[in-house]
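Down below is the structure, laid out as structure tokens.
With one protein chain withheld, the remaining protein chains of the complex are depicted in position.
Letters A, B and C mark the chains as written, and numbering starts fresh at 1 in each.
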């Protein structure tokens, strides 16, 4: 662990990485971060490593310009600016997941929003936001590799909990680490259900008030899922790479 | 185990929970209950815990008003009223599964019934019932969190074996624990097949008499599947959480 | 093992059962049989047990009327008549698999044949046959529970390698045990591909001559797959149930 990272927090964040891999939200790519609890201008994120292999010692503390506090920190993710700029724009956000979870991408590519098809996805009540990188950057490598592009992504996200990124993936935000992991898992589940429902007929979505009430109710139940996901990981192998 | 719960029954119910998780009918949420064999006004259900983690000691005995016999019982599921009110309305029902099994939800959300596409799902002969929570409760958190909503759900179920819950999931009922687990597994299988068949053309469903005959025949074969599902679980870890 | 069953053959047939379960062609139900190498009027099939649990000692020798040679044999499968009547009608057939493999059933229910979409399924060159149990038996429990229904199924199969059974599943036949396991695996694979291709556009199928040539070529490669499937099973647990 680098400067300014508590062991307990680094372990919790490493576990979040492992859960997201085990739940098939991330593969070799994707990342999850946490705003620093003591300094809202900092955030914690693994160095460049597959989420399924992240160990507590890989967690690095970054500033909002994407630089690491520890000048000796290992190679960072190219897209740490996703996290940096969302934390800057959204003081309510405490945790962020960026992934290429497979059922969400088709919605991003046909420019249709996710909508809450069941109560587990009440956090999608306003629908997902859409980000078209061409509007901000013209022809790019599709990656959020700069503060400039991160800022454009955060602007597209607005006040929502999920933004779809055309030709790329999605980003979800939450008010805690466990909540954002929950949201990443159920954004994917909702997308799969929505895809199947739309093929069968005209789905009835949760209305905004149902979505809000369901989201509030589910927030009290997140630990039940977290405990299961944690138990599935078995004995964690945090040995050096 | 709380008051009025025999160890053998608590173990069988814990195993049913583990099977439903292993068969991917439930994830962190969902539950299975059993009417008390000695007192039809009581039923057995786990306390609030992910089904994949339920142990015999988690089984609690509830009254039909949703209160637990044991005043020291741990936190209950919010939706125990699903079970309570179905046991009240349906004396023939001995066991109930509530789940968010993924292929069933799209049918619930487009308001199309499950119909028996193969003999394993003969219990769907009458088609699934439909429950729209808005009709009973207006805008809610979508959960069956009261006797009032449980009673409305039981009314929608009527005399059928399966009710789809819009924006939420489904509930199946049976005359024994092993039968209801079988039905939950094959309601999901039938939904997946029905979805795929409808995309290919116009399916021929079992007619009511075929469905009834197939259901009767399958009831004599349930242990063959149960034994397989049990064996898949391996050595069960019922150690304290 | 019962009368007239060699240990080596019983073990090979038990392994075929385990492979079909591991490859997700059968679940708790389904079965695979082998014509007796010394007496073409007999065939070998497990007693009533989930294929994933079958052990060599479960293999029973049956006559074509469905009776077992060993009067002490345990409970048989209700549908052993599928096997009996196909062996009677098709002297070229040495092995039979009956399953509810999930991608095939939708084709059976919309009455569309499987056609060979890739070389691995050249054995489907003539297309699959179709069996409608109502034509032979009116309203039934959908099961092939008698010589009469078995004979009707065998007639529908005709000279083909695969027959789809409406509201039920499918049956494939082959000239050896390994070949029929291969065909059961790739009938399912072909169905999944055909379903996806038909959703994308108008598939070009193998023509009859391509199918025959591919089938002949693949028959020389079956052991490559068999060896992999066998290795996946790991150390086999053939301990008493």
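The rule is simple: contacts are C-beta pairs under 8 Å (C-beta built on N, C-alpha and C of every residue); 3 or more make two chains touch, one makes a residue touch a chain.
Treat the numbers as computed from the prediction; the structure is a model and nothing was measured.
Note that the undisplayed chain, when the full complex is considered, contacts A, C. Touching the missing chain, out of C:54, C:82, C:95 or C:117, is residue C:117. Across C:65, C:216 or C:237, the single residue that touches the chain missing here is C:216. In the complete assembly, the contact with the undisplayed chain comes from A:143, out of A:143, A:204 or A:222. The residue from A:89, A:136 or A:195 that touches the chain not shown here is A:195.
Interface residues of chain A with the unshown chain, by the touch rule above, are 27-29, 48-50, 52-53, 78, 100, 102-103, 105-107, 109-112, 139-143, 145, 166-169, 195, 198-199, 241.
Although one chain is hidden here, its contacts on chain C can still be listed: residues 116-120, 122, 189, 192-193, 196-197, 199-207, 209-210, 213-214, 216-217, 221, 224-229, 231-232.
FYI, only the chains that are shown with their structure count from here on.
Separating the centre of chain A from that of chain B, both taken as means of CA atoms, is a distance of 32 Å. Residue positions of chain B with contacts to 2 or more other chains are 199.
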